[in-house]
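The chains shown are only part of the set, and none of them has been moved.
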Amino acid sequence: MPSAAELVRTVIHRRVYDLEQPRTATMPIHPAHRPGYLYQLHRRHGDTYAPSRFGPRSSASGVVVMMEHTGTHVDALSHQACDLRLYGDIPITPQVETPTGFTVHGIETMDPIVARGVLLDVSAARGQDPLPEHYRVTAADLEEAARLGEVTVRPGDALLVRTGYAKLWSDEARYLSAAGVSREGSEWAASKNVRCVGCDNMTWDEVGERDPESSATLFAHLHLIARRGIAIIENLNLEALSRDRCYEFLFVCTPLKLVGATGSPVRPIAVA
Amino acid sequence: MPSAAELVRTVIHRRVYDLEQPRTATMPIHPAHRPGYLYQLHRRHGDTYAPSRFGPRSSASGVVVMMEHTGTHVDALSHQACDLRLYGDIPITPQVETPTGFTVHGIETMDPIVARGVLLDVSAARGQDPLPEHYRVTAADLEEAARLGEVTVRPGDALLVRTGYAKLWSDEARYLSAAGVSREGSEWAASKNVRCVGCDNMTWDEVGERDPESSATLFAHLHLIARRGIAIIENLNLEALSRDRCYEFLFVCTPLKLVGATGSPVRPIAVA
């Protein structure tokens, strides 16, 4: 194994792609997470500036109020359950689910993700940018995108799917009508034993798709998170990766250890 | 330059050190940032569980309220000013400093940090773990710690200083009395042209130190942030790095793009 010095040399001068969308009070919010996000500055520089007593320094600061599933974020395994059991067949008891969050599978239990990342650019593969509204990405689409990128998805990868909707981040109505991954597309992803998946839309899943028997929505939230323990990252910006045809990269994503929380805002990066 | 595939192979199976402290409502809070941090779970799995209508899936979520300088975090350049000017000699006008944050040097303007990291383990070098309360780390201490670690600080590095106080994270009174870096220690760090600095205490600076002329406190906040544009990361946990005598590593820290904010919570990692 190369030394730490060699490791550093290998990495630090490469291109870093920032995959996070900017966070503002007007960004798109999932209906279940309204009002979403708020930042306000209350302490301003003039408040602490008193040069005769304290020298030339002053400081400013603010407060953030946010639903934890706003903006670019990763879902904790506690975010979803199947028949009231969390991943690992853990029943949801009052000891597990408390007023200050989960004592099992809180986001603080998710290790930093340092993995091989692959981009499946379905938008490019289909020549539709973005994909049509509410389009459901199939397994065949994902395979076609893998061929376009000349990449093979492997166990442990971070698998990122591009619909092209990231550029509509300032248009909530269209963004919430984005394409997403279909049930069979999610099953394909799960079959690859990836570490996590991510998408440039609000929910990974296509929100209109319903299980014909149960009317269940958001199949991947059930299947990947609650049954398979595979994290989902939402609201990624994959535009620059697509532009540069960068399909394989080092992927780093570090969820905050908000103890007990069901998710965390993140700023994932791709290094290539 | 090695291919992305080689890059990935070089990195992904190495040890990842998590440098973030856990975030809870009882973690130590700087007096200027009270009440600090709050997480509450309001939507529970039972609320959305209706198997006959929606299948076996349910979800839970919560809300975070936080001053942006709580827990492990990085200060934006807008957090500090010198004579009411931000780094780069930018006057603080109403256009720059607004109710929803800064239009210049907000934390969203800080690029992800992917840099060589070096640990200067002053606690180990001095054989005091932790260092005495309110001890001021000198330039000589930093040089001695660099000798101990057999590392040289270089331009662009992330320079991390260990006082040993991370283990007192659950003891607010002692944590807020931590050792910190002295004025001359901070000048030494600045002279190395590092990308950023970090420490395992609340403020990097030793909070009791005052400029003899102006009574100014927190010299590094003035000098590193407002004059030199060098970011400060606070409340790191450097215990595992110290235990493993890991003094050189790949350092990754990705501040959230909280548009206009004066800082961001982060989960920095060291890869070695």
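Remarks
Labels A and B are assigned to the chains in the order they are written; within every chain, residues are numbered from 1.
Keep this in mind: a contact is a pair of C-beta atoms (placed from the backbone, for glycine too) under 8 Å apart; a residue touches a chain by one contact, two chains touch by 3 or more.
Note that the coordinates shown come from a computational prediction; the quantities given were computed from them, not determined experimentally.
Shown chains number 2; the total number of identical copies in the complete complex of this file is 4.
In this text, only the chains that are shown with their structure count from here on.
With each centre defined as the average position of its C-alpha atoms, the distance from chain A to chain B rounds to 23 Å.
The residues of chain A lying in touch with chain B in their complex are 1-2, 4-8, 10-12, 14, 16, 18, 20-25, 32-33, 39-41, 43-46, 49, 51, 53-69, 71, 78-84, 92, 97-102, 108, 111-112, 114-116, 156, 211, 213-218, 221-222, 226, 246, 248-250, 252, 254-263, 265-269, 271-272.
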